[in-house]
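Note that one protein chain of the assembly has been removed; the remaining protein chains are unaltered in position.
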């Protein structure tokens, strides 16, 4: 979905999201959060997977229709100037979230290597986009039997041998995130994760979207909508 | 609203109605009853006044859209072969209900005289239609100060002097219906009324749409959806 | 997975070919024109009262967001008419008949139950101890544990046919009422009647139904009903008929997962006259898709919570 971004005065950064009203009545009632997928000069793009009533409504919108967006919300990914090569590992629509980051990396002259995981090759629509942004893309799917954690571990290892990776970014899979938590610990590199959680307010007031973060052995609760959705990968408690 | 009537196998008669689903979700939840306004060879027409969520939905439909209609429902007006001239008295969208009857009367070679009442002349849209069906149409409006009961009584009297009236048909106004109950009693002519009541099932099972009818001094309850909407004017208890 | 699932259920001794039946008051003879009554799990005519009742002032229904309020007030032609005209009508259908009774006193409930239970093709009795529309204040027998116990006990004394108590959702603890029914000898529970509700037209300042308050039904109440079913399922062993907001087969499945053995469909019949048949087909399709062979594979099957 491409929207005219001219009414948005704030700067928008990869990892942030908009909370979108998907319908005019009280059903769907709550807004739906969607990450920024592509940031263009005058437009913004979102990529979504049709899941339930909210996303179904979006598919019925036609060119020229108005959408009610609330945002940009949340903390973006941060790309350090010192990074030369970053690794992106995404699954499912998590790819949408990391696409914006690949775009930014390309602009900043940072090389991105991406492992994209999905159920079928057909679900890997954004792979093309990432490649266009100059990312080196590896695809794994259930269909081909390549998406299991063991295989991804092997691939990450192989990539790390080929390129020194300065930071890891992930979104969309708990299993892969746990794997990456492991690997960044082993390899002493930083990581960032974009989390998803069911939201109420998306403004940091209702405590619907909490997750646990470990800070020097003490676990505390943070809000995905306000403190995130991007968190240091090593700190989040993935249950 | 014009709908393709070819899927309707039943014969449709003036005074009957369809219960129309006004929306795809659970709001509006209940169907809305609408009288048949015009019966054409392959199409059916409804005329409605925009009132709330249901009728608002109907205005958003576009040519080619599907509508979910349940019907034809209810008992129609009955036109005796012996009638030569009938009087129609309608107010507001009651005009829609009587228009179909005027059409039928014209087909049966019965002359119709109509008094149409509304707030403004603008609201008298169907007057033209009735005239095209050959009805002699008198218009009264609040705007022009001609719609009060006393004036309508005078008009009815005048009409009765000019033409011997064989039967009276009314819809859309309690005040006028009470007046007509009076006048048909005085003049010993029969009358029929199409009633409106909030409905649940429209199938005669839920008892939402009841009204009282007097039958030889005993009052009993009838269902507008199934026993009506057309009733003998002299029998209904108009409170 | 190509075996045809078995949809039969048993409600306290009453064997049904499938778990889908109409809710009392939202069904009647005139619906024979739109659906085949023989396909229903049971037929349930409108609650009957002993004496004829006129019912409440119109308007008797109004719409709210995702729901409707009714204040019919159990308009009824009385038990004699019922015995003579309504019950005989249903004799021609194979679907078992559940007779719903509303009464103004415990003795009247017992008296009516006894009379009606004697009719051979009445297969079970549903006691409407929960109608919010009988009295102007929305009170019902089913709000009081002791009265409920006494009422069921009395009716138990007059018939061996299955007794289903239709509970009210307008209570602090439905579990207490459900247990009172179980102890008094009920065979099944209907969870639940309508939620007491009210709507006002802000322009005219008039209540939207003539009786001021009425009963809320439809999709809006479903989450409350699912919770009530879940609570009752844990409190008693009685089979539960879920009722309130079933519009689709998935709504029926949701209630079954919470603990219902069967469901009743009310408001949905008004929206889609063939709703009960659609719901039945959707349940069947769901069972096939999930490889479930019988309804028991669903009842009470909500996943246990994982502890943190």
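For reference, chains read A, B and C in written order, and residue numbers begin at 1 within each chain.
The rule we apply is simple: a residue touches a chain if its C-beta (ideal position, glycine included) is under 8 Å from a C-beta of that chain, and two chains touch if they have at least 3 such contacts.
What you are looking at is a predicted structure, and each value in this text was computed from that prediction instead of being measured.
Within the complete assembly, C:207 is the residue of C:5, C:25, C:162 or C:207 that touches the hidden chain.
Among C:195, C:238, C:263 or C:280, only C:195 touches the chain that is left out of the view. Screening C:220, C:263, C:276 or C:295 against the full complex identifies C:220 as the residue touching the chain left out.
Residues of chain C in contact with the chain left out of this view: 57, 64-67, 69, 138, 143, 170-173, 195-200, 202, 204-207, 210-213, 216, 219-224, 226-227, 230, 245, 250, 253-254, 257-258, 286, 301-303, 305-306, 308.
As for the chain not pictured, it touches chain A at residues 21, 26-31, 70, 197-211, 221, 226.
Methods note: only the chains that are shown with their structure count from here on.
Computed centre separation for the pair chain A/chain B is 60 angstrom, with centres defined by C-alpha atoms. For the pair chain A and chain C, the distance between C-alpha centroids works out to 47 Å. Across the assembly, chain A contributes 26-27 as residues in contact with two or more other chains. Within chain C, the positions touching two or more other chains are listed as 65-66.
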